[in-house]
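Only a single protein chain was left out; the remaining protein chains are all shown in position.
Right, chain A next:
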Amino acid sequence: MTARSIRGAVAAATAATMALAATACAAPGGGRGAGRAADTAVVGIAHEPETLSPLLGYGKDGNSKIFDGLLTHDAGMTLRPALAAALPKVTDGGTTYTYPLRRGVTFSDGTPFTADDVVFTYDTILDAKTDNASKAELDAIEKVEKKDDRTVAFHLKYPYAPFAERTVLPIAPRHIAGRQDVNTGSFTTRPIGTGPYVLTGWSKGEKLTFTANPRYWGGAPKVKHLTMAIVKDDDIRATRLRSGDLDGAVLPPDLAATFKAGSGRKTLAARTYDYRNVTLPGANPVTGDRAVRRALDLAVDRRAMVEGILSGAGKPAYGPVPTDSPWFAKGTERPYDFAKAQRILDDAGWKQGGDGIREKDGRRASFTLWYLSGDKLRQEHALAFASDAKKAGIEARVESGTWEAIEPNMKQDAVLAGGGSPADPDFDQYLLLHSSLAGDGFNNMSRYADPTVDEQLVAARRTDDRGARKAAYDTVQRRLADDPAYIFLTHVDHLYVVAGRWQGLTTQVEPHDHGLASGPWWNVEDWQPAT
């Protein structure tokens, strides 16, 4: 708690100082970093990885800098071979994935990469003694088999169409990681990989430093020295970017806007799957009522949230899939319709009570809505949601807490939640909506249970026919629109401000978590100087 309040105090002091500095003297543009060459990049990120070992979950969605996966995503999120020589061959009705491996790849210590490293990596992650919180993502794996030195086959328990997306997971060297304690060995802080960069230092809470791997199989990167500074506070990150200490940083919309006018920097907005929603648990007689759910779904003004909370950097969300994704079910947009919301509640017997809150059979239309304390974005969404609900005669009592405080109440209280993973529609929708995961950890928090949805979710992961999958996910999204057990509010864009020393910077479609692997530096190894 102390650290958090101090950080808050730092933020307040810095904000005050910035206001003072802005009035007192001219903007200190340029500064220390202006003289840096294009082969050096210093970027500010908000989230530090807990570990650098892929065996414990580091880099599982790719772009890990130090490592490569069998496959990788390009700018359009299409899978490309990396340590694999080609995309996998899928056989046995979708239960066997066979990868030919790239030749001539070595780890940064000079040891050749082989099939043994692949088998070792997956076997270790799936081992019960390995403390990896993401291992359920590899649930489908029955066995990983080394066919020969250059071929690896994954045998699955059931046909799982999005499996190849999981194989962007970084490969660890068996000859190093296999000789030490997987949970606490030195590999977790001083990793060795095949990737474009070699870690030269990790000062926890401060920065990670990398240098280009001259032996990289994809060609040595142009950016030779890369520093990822960990700056948790948004205002401090903006100040350090302004002073030239940082070349690029992730920033919230209001701070990113202060860099617009001719500062020689570029602002990039990444499209995302990063949603904010409200869970409406079925066990609560108010939030479990379909009329209340549908009324809330129509009564929330999503456009106002995008404009007011996100300063326009985002989109209204009607489900886990963003409206501009090819997986989005056209026609499931629900525009703001206050009159219809009122009508639904009236028809269902929720009558206006004395204090402006509706009642039905002596029960007030009232429930508690939790948000994660200290998360400003979630707080603002929660307050906006509660205010819209109030207008429709439904009371959402907003409370804040840590996950430890929220967890015991998730069965009957609503939660302002967030998530989103762009690689495959299965990743979000199965965890959110399948009834077998109702109340399982933080999955399916609304305890949504719909036999049709269950059936379609399973059907969609078992076939790799894209048309059939699309049809199944369309059905799922329509069912959800019909009984919105989650009220999706917004998809949040991620904004990055970068110095102008490089050209052709891009961003991928980003997931909810956006740390070291996201932003324009997802492919810093391919950056080119702006001449």
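Assume a residue touches a chain if its C-beta (ideal position, glycine included) is under 8 Å from a C-beta of that chain, and two chains touch if they have at least 3 such contacts; residues count from 1.
The working rule: contacts and distances are computed from a predicted model.
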_Leaving aside the chains you can see, what is the UniProt protein name of the one that's missing? Options: "TerD family protein", "NADH-quinone oxidoreductase subunit C", "ABC transporter permease" or "FeS cluster assembly protein SufB"._
"ABC transporter permease"
*For the chain that's not shown, point to the residue among A:Thr111, A:Asn183 or A:Thr368 touching it.*
A:Asn183
*Which of A:Gly76, A:Gly104 or A:Gly205 touches the chain that is not shown?*
A:Gly205
*Would you indicate which residue among A:Asp109, A:Asp131 or A:Asp347 is in contact with the undisplayed chain?*
A:Asp131
*Residues of chain A in contact with the chain that isn't shown?*
2-3, 6, 9-10, 13-14, 17, 21, 28, 33, 36, 40, 42, 50-51, 53, 56-57, 128-129, 131, 133-136, 139, 181, 183-184, 186, 188-189, 200-201, 203-207, 209, 211, 225, 227, 229, 239-240, 245-246, 402-405, 407, 419, 431, 437, 440-443, 512-513
